[in-house]
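What you see is the complex with one protein chain gone and the rest in place.
Now for subunit A:
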């Protein structure tokens, strides 16, 4: 048996924990740069606010219904997620963190445990200890566990738990779940399957293997097996090492001048370099891209990107910055209103497998020691305490975060003050 534990409206629940006044009130959390609605409380869902809608399109609606808006506060959500995950880990021998607010728990070694009781206890503990409401779905496969979780939310909201303990209970939820709502079936397949007469997961379960394989490849076949109760999706205890790392953000406002964009590119590169060092890896190629806002039809559009090959694969910040700025100078054109830029490091290889160049003059050992000291200082004294001059200080390009709440759980200067 697998369990999927999912935090209910996670970002909204985090905001509510430190703003209890908002209990029962509609809340929306916006994506980076205050772009789109990415989390909604039940009350906001009831008003009809759709996931992913740009903020400017629902501005009136939000105002009319007095919806409380938040910029995404990933420091807060990250800390609460970590607390939830570590608390979950104490219940089962193995778990897989699937996203910031979801985890699969492996229940196979718990044959003698009443899983329903355990699920209720997990739910109660997370709610009490961390203050975050969660829903638990338990079933024989990951796909079914995910479905059980959704079913619990739709049908047994107050209980918050569904255990698909036998075939009858599995079939009950299969019949309830439409094909488009199955984990792993996208819109395209959903439409196709509905046209072929498959309405619910129950219908799909008995589809012939050959036909599924032909229509939906092995991935589809695996999914059907999962629906039938045969666990076919691999268990990932440690997330696989990343093949490429990308840091890109929209600017807080439109920018034309080279200097500010260069500062943003430098900072994104520094972030990529740090991530590389954290996984003891180096990148052999680097890509820089720059674009205008395609939604601003009044503006001239321009979009360009360039990929540079590094002489020697590297994770040294200064070296990567040099390449990134060279790339930017190639693609930058004056006179455009730019909206977004980004840096991607590609062909990532382990640090100890680098192919050195015969003509390389850089003192790599020395540089590596320097970066180690650099990272240590920043870890101890705070992010970006030491930085490269070209990273700048002004951050004119910085994301918009007009409705940002405090870092209540990680910063001593931003605690809730009790004025009672």
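What we mean here is this: a contact is a pair of C-beta atoms (placed from the backbone, for glycine too) under 8 Å apart; a residue touches a chain by one contact, two chains touch by 3 or more; residues count from 1.
In this section, contacts and distances are computed from a predicted model.
Its record in UniProt calls the unshown chain "Translesion error-prone DNA polymerase V autoproteolytic subunit", which is the match among "Acyl dehydratase", "Hydrogenase expression/formation protein HypE", "Translesion error-prone DNA polymerase V autoproteolytic subunit" or "Molybdate transport system ATP-binding protein". The chain omitted from view is touched by exactly one of A:78, A:131, A:252 or A:392, namely A:131.
Screening A:91, A:289, A:338 or A:408 for touch with the missing chain picks out A:408.
Shown as candidates are A:59, A:86, A:157 or A:296; the residue that touches the absent chain is A:86. Interface residues of subunit A with the unshown chain, by the touch rule above, are 20-21, 23, 83, 86-87, 128-131, 408-409, 412, 415-420.
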